[in-house]
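Structure record follows, encoded as structure tokens.
Here the complex is missing one protein chain, while the rest keep their positions.
Note that the chains are named A, B and C in the order they appear, and that numbering of residues resets to 1 at the start of each chain.
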Amino acid sequence: MASKIKKIGVFTSGGDSPGMNAAIRAVVRTCAFLKINCVGIFRGYQGMIEGDFKPMDARSVNNIINKGGTILKSARCQEFRTAEGRRKAYEQLTAEGIDAFVVIGGDGSFTGAMIFNEEYGFPVMGIPGTIDNDIFGTSNTLGFDTACNTVVEIIDKIRDTASSHNRLFFVEVMGRDVGHIALNVGVGAGAEEILIPEEDLGLERLVESLKRSKKSGKSSSIVVVAEGDKIGKSVFELKEYVEEHLPIYDVRVSVLGHLQRGGAPSCYDRVLASRMGVKAVETLLEGKTNLMVGIQNNELTLTPISKAIKGHTKIDSELIRVSDIMTT
Amino acid sequence: MASKIKKIGVFTSGGDSPGMNAAIRAVVRTCAFLKINCVGIFRGYQGMIEGDFKPMDARSVNNIINKGGTILKSARCQEFRTAEGRRKAYEQLTAEGIDAFVVIGGDGSFTGAMIFNEEYGFPVMGIPGTIDNDIFGTSNTLGFDTACNTVVEIIDKIRDTASSHNRLFFVEVMGRDVGHIALNVGVGAGAEEILIPEEDLGLERLVESLKRSKKSGKSSSIVVVAEGDKIGKSVFELKEYVEEHLPIYDVRVSVLGHLQRGGAPSCYDRVLASRMGVKAVETLLEGKTNLMVGIQNNELTLTPISKAIKGHTKIDSELIRVSDIMTT
Amino acid sequence: MASKIKKIGVFTSGGDSPGMNAAIRAVVRTCAFLKINCVGIFRGYQGMIEGDFKPMDARSVNNIINKGGTILKSARCQEFRTAEGRRKAYEQLTAEGIDAFVVIGGDGSFTGAMIFNEEYGFPVMGIPGTIDNDIFGTSNTLGFDTACNTVVEIIDKIRDTASSHNRLFFVEVMGRDVGHIALNVGVGAGAEEILIPEEDLGLERLVESLKRSKKSGKSSSIVVVAEGDKIGKSVFELKEYVEEHLPIYDVRVSVLGHLQRGGAPSCYDRVLASRMGVKAVETLLEGKTNLMVGIQNNELTLTPISKAIKGHTKIDSELIRVSDIMTT
Partner (left out) sequence: MASKIKKIGVFTSGGDSPGMNAAIRAVVRTCAFLKINCVGIFRGYQGMIEGDFKPMDARSVNNIINKGGTILKSARCQEFRTAEGRRKAYEQLTAEGIDAFVVIGGDGSFTGAMIFNEEYGFPVMGIPGTIDNDIFGTSNTLGFDTACNTVVEIIDKIRDTASSHNRLFFVEVMGRDVGHIALNVGVGAGAEEILIPEEDLGLERLVESLKRSKKSGKSSSIVVVAEGDKIGKSVFELKEYVEEHLPIYDVRVSVLGHLQRGGAPSCYDRVLASRMGVKAVETLLEGKTNLMVGIQNNELTLTPISKAIKGHTKIDSELIRVSDIMTT
């Protein structure tokens, strides 16, 4: 492989997710294996603009495969959305001798990379790192599997106390635009109802369903609610509504929040990150650019970033059906 | 031991806590061991009033030592606060042939037992089961150790994402009147500040402290806040205040809520529950009553319920000092 | 759907795996949803022969989705391998009015079902439940994902102590014929070498690799070894060999054993089990038989049992390459 690329930059961008460190490690180690230089860029595009760089060798990523968060830090960066910001970034990269970069992040981060590639012809490669699993072209984004495990473990704990008091809990999980986490943890935790952005169950049907659940003899009820659920009510408003229309329940609310982003990555996310990191570097060295590494049918694939950022992975209607049947 | 007690009732009351099932198991198995009958009373005093009883033998408590919540359910009961309610309860107990009971719960539940004992001369024994660790006469209540582990594990996860984004998090933990959970998890999770009901740090000192922490080069800050902290502001108000007075921080909030009550009990809580259950039954059979089993200096002790419900275990001032030094 | 099937039996067979309970729950609830009777068969084929049956309604599977093991128990059964044993089983099923069954297990259990189907024309459907992931026709068997998580968490702990003492550990994981667990946890835990039944690394190359690892400045080394690794040495023999040929290392051994089978299933395994349970019942009601439900490219598929038991999912050679690169 006689590539012109001699030095690759790597960074994380946007919301952090478990597996990002494993992906950084994989990019760094693949560079070391192929005798390419590797540079860590801190705080995403912000650090790129400021020249916040650090050379990384194979040992610099020891013992991070199992750590949550990102050792390179992450940030959202307004300045990179301006032509001026991107020019500064290009100058910093050039000054450092960086020939290409791997961005680990979500669709916002990918969009920046794509524009940058189009403006400067700079080789870029994306690795999908976000717990939301909302990127087209991959069945899994890094962190989704871990986040689902984190949430079901917590709902298991909430179930303990809910069952002991015959209570109803509304549990809000992440997912502003997509319901992948909500739907999977809802099925995985045996939730009585699942409210997601893609479907409008309707408040009345919710109340009907809860009434049925109570009648069937269940000792507790958990309703999983995605942040951006279609009903458009916060978990606190849902609590009020149900207390008014279904006074048989003692209702509680739990907003899980940022703890969903943290924690040691699952084995799946670690392995996926390792595979994607290798593929990202090798693909850059093959002279390709503006692509995202994904996984489909357990094989690594490449999708143009322009396509990856447009679509969402669709909610699986079969899984919604499974959920309905399971709450019998 | 020639006791007149032939049948002991056992129940859980008030908020549930990890270790309650292990205590139920211990009471049931000790009765079986001593050839005494044992009856489970469901839903605390409410079930007692309604005669919701079930005989329990040694096998009925198989495989529950590691389960959170309580298989006997728990409830708060207004009716038992009335003389009429207690009369009904007494009639139900008598009808069932129950001679004495063990109540697993907190100070509210103990108060009910004490009054009942005074009115009817009915032998009662208390086991302290609450995550708050706010009962006088025992260094640990059942569930406190587990709840602390649950919370530090979650703050570890929050730390991952906080560090990745250089953020400040206010994390609200349980403790309306006492700061034991907040203080212990604050020290255990390396929190930068800890706000508890017993001490008024003051908003200005909080801001000063956070400023210093930022200056010292820390990449994230966690402030643990007990529900009933002395400053008297919710975590949401604290967020607003700090954002206004210390705009260098990106501030987030996490309210942990009921998940703190659930989960498999720690080894410590399982062992403590087992020891307390044995002691409670044996003490009743010795003809004693109106006492709470506690643990002090790793030995089981007995404290009159009247004393147990009056005081709180004091916050350890040495631990507050340790916390101050650790945040250097 | 006007099926002649009115009563479906469900059982678990062979080695247990996390997710079996979730699959039982899914079969039972799908039957309830479709107003079909469902009967639990205890201890696999042994219980079938003995008529150890219990009718199951929707509530009988409350709160088991997150439990490891199997509430229906499992067993290996010699008698069912005989024509006489199968005849008894058929009589018991007929006497109970069971029209079809769902077997949750591995290839041995499937073989039994296939023969039974061929002999008696009895409708059977398989759900792959084994931690080994060694069944053809599905990318994942129930329990594999959970087992991988269990093992990486434990190797993370071993890494703590290995790093503190600059030690080399040989960690034996399950996998007599296939190296899926070993390869995935090896990559996921950042193992320095991975020994699997499918590849003969050779003892000399192992020693060379460990020498290189030590030289590169790593503070500890973990070698993951599948039970049936090709080198054909136990971890204890490997320890001896390395101590003799590479005396720079302080070597320890850890045999993980049966703990790999237990534990609460991961979210992935719970969801997969729920989906497979629904599909198994619906496929039987469509009049199909002698098939195994699998998952491929995130879609449920059906594979003739005769094919499922013949092949193994192949070890992914790309993943072996990733492993080699990661240990740079």
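Keep in mind that, in the parts below, a residue touches a chain if its C-beta (ideal position, glycine included) is under 8 Å from a C-beta of that chain, and two chains touch if they have at least 3 such contacts.
Just so it is clear, the model here is predicted, and its values are computed rather than measured.
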Which shown chains does the hidden chain touch? B, C
Touching the absent chain when the full complex is considered, from C:F144, C:F169 or C:Y268: C:F169
Omitted-chain contact residue, chosen from C:G68, C:G126 or C:G294: C:G68
Where C:T150, C:N184, C:S221 or C:S266 are the choices, the one touching the absent chain is C:T150
Contact with the hidden chain (one of B:K6, B:R59, B:R87 or B:R176): B:R59
The listed residue (B:V10, B:A26, B:V178 or B:I196) that touches the chain absent from the view is B:A26
List the chain B residues touching the unshown chain? 25-26, 29-30, 32-33, 58-59, 62-63, 65-66, 139, 145, 148-149, 151-153, 156, 159, 163, 184-185, 187-190, 216-219, 264, 266-268, 270-271, 274-275, 278, 296-298, 300, 316, 318-319, 321-322, 325-326, 328
Suppose we count only contacts with the excluded chain; which residues of chain C make the list? 12, 16, 18, 20, 67-70, 73-75, 150, 154, 156-166, 169, 219, 252-255, 257-259, 261-263
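Just so it is clear, only the chains that are shown with their structure count from here on.
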For chain A and chain B, chains touching each: none
Quick one: name the chains whose C-beta contact count is the highest of any pair. A-C
For the identical-sequence pair chain A and chain C, what's the CA-based rotation angle in degrees, nearest 5? 180
So what's the Cα centroid distance for chain A and chain B, whole Å? 36
Cα centroid separation between chain A and chain C, in whole Å? 28
Roughly how far is chain B from chain C, going centre to centre by Cα mean, in whole Å? 39
